[in-house]
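Of the protein chains in this complex, all but one are displayed in their positions.
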Amino acid sequence: MSAPAPASRFTLELRAITKRYAGTLANDSVSLRVAPGEVHAVIGENGAGKSTLMKIIYGAVQADAGEIRWHGRPANIPNPAAARRLGIGMVYQHFSLFDSVSVVENIALALPGAFDLRRLAAEVSELGNRYGLPVEPHRPLHQLSVGERQRVEILRCLLQRPQLMILDEPTSVLTPQAAQRLFEVLRRLATDGCSILYISHKLDEIRELCDNATVLRAGRVVGSAKPRDVSSAELARLMMGASPPPVHRDPYSRDPVARLSLRRLSRAPDDPFGTALRDVSLEVHGGEIVGIAGVSGNGQTELVSVLSGERTCASAMLMLDGADVGARPVSARRELGLAFVPEERLGRGAVPLLSLADNALLTGHGRDLVRRGFIARSRVARFAGDIIERFGVKCSGAAAPAQTLSGGNLQKFIMGREISLQPRVLVVAQPTWGVDVAAAAFLRQQLIDLSRSGAAVLVVSEELDELFEICDRIAVLFQGRLSPPSARADCRIEEVGLLMAGVGPAFDAAA
Amino acid sequence: MTWVIVPILVGTVVAATPLIYAALGELVVERSGVLNLGVEGMMLLGAVAAFGLRVAGYPATVAAAAAALVGAAAALVFGFLALTLRTNQYAAGLALSILGSGLSGFIGHNYGGRSVESLGHVHLGVLSDWPVVGPVLFAQDPMVYLALALAAAVSWFLYRTKAGLVVRVIGEAPHSALAIGYDVVRIRYLTISFGGAMAGLSGAYLSLSYTPLWVEDMSAGRGWIALALVVFSSWRPARLLLGAWLFGGVSVIQLFVQGFGAVLPSELFSALPYLATIIVLVAISRNARTLRSNAPVSLAQAFHAER
Partner (left out) sequence: MLRLALEARTEPQRVMRVGAPMLALLLATLASAPLFLSLGLNPLRALEIFFIEPLRTPNGISEWLLKASPLVLIALGLSVGFRANVWNIGAEGMYTVGAIFASVLALRFGAEPHRWLLPAMMLAGAMGGMLWAAIPALLKAYANTSEILVTLMLNYVAALLLGYLVNGPMQDPDGLNYPQTASFGASALFTPLWEGLRINGSVFITLAAVLLYWALVERSFLGFQMKVSGLAPAAARYAGFRESRVIWLSLMVSGATAGLAGMMEAAGPLGQLSPVISPGYGFAAIIVAFVGRLNPLGVLLGGLLLSLLYLGGEAVQLSMNAPASLSRAFQGLLLIFLLAADVLILYRVRVLRVP
């Protein structure tokens, strides 16, 4: 990496970066500095402005004001290609990879110039082995697991010999053990002189890996720290401005009868690149919360759509309150008392362009909101208003389009709507992804309260901390198979982490 | 029976040619994630442009080139609506088809009844004189061969060049392509222009060689059939050729069956290409899984860079 003699001892410097989106100040005069070989964390809860800041550095978005300095000289970064030319590499949280082509083709796409796949494949193998990120260059990408895909994403970055590498929430798709391996790679990179910007909200990781940290809250820098010298609690306080609200769990006593019952549920995926479900068995009783852990891409999407009714399965595999619903559609299951909060909010859980009132009608229509085929508008408005009030949804009223709400508020509305339906069984996927800490705590409390009032609650989540906080029993989904659930008190994070990677007696038996 | 087979085969190749041009162009467009319903209109504009220039005395090559340019220009209008203004792609394409039909009819309203000199057949010596194979494969007019050459070129482009790979991945995941630095909109403009040029060439073939005269709406729905062909081909050039020949065959069959004193009405035979299109579409679409795994994922969706 031969760069011209640096004009300053910092690789990257941001001065008073400001970015405004219609109505909100995403970044408010943010400044930070990263030196060569430094691992610098950018901490903040969801909505604090981390992603926007990274997009500005990477050229995907332009700042409204402020200055970027690269090796001390002012730099203009109008698009990602320019960022790459400077030597900035980005590993996205949601990978920008293409399923239909091979690993080496994916990497070739990100590199300028001519196309020599054979030579590139050799380079990729060599680099992968050097950094402990082994991949097979000619495998089609869709065959790779999420962890392997991240390796490809990182290798793609490394091949461009970056001087600054940005990683956005990289461990959200990894098992705890895989995260450790990633940290080793990053440390090696830092030793080689590369600067690293590490975005995360996982404070323990940051304390383990990072040299310095800049803390963002509501778009502004509220402090910087050396993570190893402070406690997680202090960092959390900086991040949120106050101590995190505690979640209150009543003791758990479950109904003897199972309300939701999966019996050796097996199903081929609809999506050509999806995961097949194999012999998934589980029982969820009223009064308890059962959690399903697992790295994304192991069948969660398929499982959740089979539960909700968006996809059907064979009979005798799925029972709802004793009724065989596997082959029955969504409407039948909802009538039996099933409610569902999907992972995608805009576009699936809510229609972005429609008002909150209309969105309340989306799944609320069973509650006497439709009379003789016609919509009872005042009742719908009242239902929506109730949800907004009870769940503290910040919006300009029931007529506000769903897309004008922040992620956290929209999730509060959607979850509020489903809970207001007084379901007997509630299935929730990724309940607090992208949601700010205060709203997340509120939502988790709602789930606990719902279960304690007698409903059976099933939570599918990639956040282990969350599952350990609210669930009574936890199971792990790996490659479409489910481990037998254990009581939370009997679980340890390391064991669950191993299960998430497929290690353990539950997944040893060949299916 | 050779005296019937040879004209049928020759006719098949000839009838397939306009479909090949238009469908090849649209294949590339759809691979990049855009659906252009304006092919029919662009075809007609190309046809009238080529015819007009020929009537004015220009050589056929100039006329064909003009048709390609006209098609590309019309496609740019579509591109502006669909890519820059991000309107509904179906509506934008339809608008171009309606405009193309009306505008070409308007420009050509004085040409009705006039004819031009046909393109003339290539003569490749001994090869062309072979019985059966000769006239079918080696004595067609130049645009037939050009179409086949273009099919090979498109296939090579898509599967063997980096640019073709870029086009394919843009159709699959435009946001990812943008993230790694590709100007999705600019590349789509390029594919759309290519598609329009090909549609123009298709029209030129119709008015210069297939029936060297001008009739309003002379494409008779071939633009739409070309769109169906792209689906049938699973977005692959080799299968597209197969499909084009199949359709070409179906549309010439009628001319020969009628000669055998068929009891069935001539309209039924004229309807065969359209009915065949429907049947073929059903066959290829039935399996939702295969359809989804072949079609460009982002097809016809408006692309918003900020989202």
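Labels A and B are assigned to the chains in the order they are written; within every chain, residues are numbered from 1.
Operating definition for what follows: contacts are C-beta pairs under 8 Å (C-beta built on N, C-alpha and C of every residue); 3 or more make two chains touch, one makes a residue touch a chain.
Source: prediction; values computed, not measured.
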Residue among A:T52, A:S308 or A:S483 touching the omitted chain: A:S308
Candidate in contact with the missing chain, chosen from A:L120, A:L361, A:A398 or A:L426: A:L361
Residue, one of B:I20, B:A92, B:A151 or B:A204, that touches the chain absent here: B:A92
Sites on chain A contacted by the missing partner chain, in the whole complex: 22-23, 76, 78, 308-310, 329-331, 334, 340, 342, 344, 347-354, 358, 361-363, 365, 370, 373-375, 404
Residue ranges of chain B at the interface with the undisplayed chain: 37, 41, 77, 81, 85-88, 90-92, 94-106, 109, 216, 220-221, 224-225, 227-228, 231, 265, 267-268, 270-271, 274-275, 277-278, 281-282, 285-286, 288, 291
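Just so we're on the same page, only the chains that are shown with their structure count from here on.
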Centre-to-centre distance between chain B and chain A (centres being mean Cα positions), rounded to whole Å: 44
Touch list for chain A against partner chain B, complex: 60, 79-81, 84, 90, 92, 95-101, 105, 108-110, 114-115, 156, 270-272
Residues of chain B touching chain A in the complex: 161-162, 165-166, 168-169, 172-173, 175-183, 288-289, 292-293
